[in-house]
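The complex appears here without one of its protein chains, the remainder shown in place.
Moving on to chain A:
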């Protein structure tokens, strides 16, 4: 399947890995594919998402909120007792790097080793192949991956898009239109 990936689609998977590492996550999920798209504004996927009003920073926040990894570190609760978690996070990340506050028990070594795709992220890549086949394209580009991401509705990536108020159906239509 990967041999059918365009240069941009390959770059996208590499960027997704970088996003995962940057956040100190030990996996590449659908959310990292989404974040990677947002770091590539020159591609069809990135351009379309950004045009619909989704920014990288807002998406990172939404990932944090929705991933539930910080169920124990609730910004709203802390603000009840006068603690600004974002301010704390800013200071800590300035000193120790992005994501330093997110996963305290995680080994730093995992940040250097192989970062595996989650089942859902693999599914997204499979779906992007199916989208390409359905459109009679013989390559898989970043646009097809975005279509796959939208189709995998339960994934964190699609949930972040939907929660941010973007219209998944409209997004899908526009991507297909541009793919031609």
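Structural remarks
What we mean here is this: contacts are C-beta pairs under 8 Å (C-beta built on N, C-alpha and C of every residue); 3 or more make two chains touch, one makes a residue touch a chain; residues count from 1.
We adopt the following convention: contacts and distances are computed from a predicted model.
From the set "Alpha/beta hydrolase fold domain-containing protein", "Homeodomain-like domain-containing protein", "Simple sugar transport system permease protein" or "Basic membrane protein A", the protein name that UniProt assigns to the chain left out of the figure is "Homeodomain-like domain-containing protein". Of the listed positions A:88, A:162 or A:176, the one in contact with the omitted chain in the full complex is A:88. Chain A residues in contact with the hidden partner, per the touch definition given at the top, are 72-74, 77-78, 80-81, 83, 85, 88, 92, 96, 100-101, 104-105, 107-108.
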